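One protein chain is absent from this view; the other protein chains keep their places.
Showing chain A:
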């Protein structure tokens, strides 16, 4: 039997097993390749540094970053790309690069930089899942990290205006979504009938964008017009994540499964404290 594999990641909401793109990529890949992953949601725990989430822990290894985790799983013989040709493997790398360069900046912007979205949705969600006093510091730091990444890779003042950069990244993201939609066409997955690494990455990036309810929704609206991409996300959620959705959904917190271990104990403690979830003084 394989050594127990534990994944630490952010929890879920809005019908998703996780709201964090990178965590979702790893969870999807594990489902596709049949890796027995024990998911430890780090909400409301003091567990380790959150900067590196998702983190895979085995008996003797600690692996962070999705690309490295996927490599590690492949070495453990959990390979979702077994049936792909060499050329399809090359295409996978190329499309993942496309996602990271063109789509990721706009996704980061929608979640962490756009003020309406950040202050009404993202910050309260994360702050309510991080113990005090980290809840005061960490969301702000994640937001600054996101803005930093966008500016450093796309251009910062004085050579560029912030509005120009924003307009450009949304344009690139919409083009990227169109390209993905063309490439997917009418097939169920990107390479035929079995899901592979590329499907995991696309699902990880698109699903939060598709499902999370935001006030400012221009990218989401664009995604919803591409019906094959929406169908792709829904299919994966229904086929691979139906059983665990009850455990992960923030609405069903009371029915959380016991394999969350310490997390549930701390949750119970927290629920008895009169902290308002959407308090602006967080």
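Just so we're on the same page, contacts are C-beta pairs under 8 Å (C-beta built on N, C-alpha and C of every residue); 3 or more make two chains touch, one makes a residue touch a chain; residues count from 1.
As a convention for this text, contacts and distances are computed from a predicted model.
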| item | value |
| --- | --- |
| Candidate names "Serine/threonine-protein phosphatase 2A 55 kDa regulatory subunit B", "N-alpha-acetyltransferase 35, NatC auxiliary subunit", "Septin-11 isoform X3" or "Metaxin-2"; UniProt protein name, chain not shown | "Metaxin-2" |
| Chain not shown: contacting residue from A:95, A:125, A:201 or A:214 | A:95 |
| Chain not shown, touching residues in chain A | 65, 86-87, 89-91, 93-95, 97-98, 100-102, 145, 148-149, 152-153, 155, 159-160, 163-164, 167-168, 171, 179-180, 182-183, 185 |
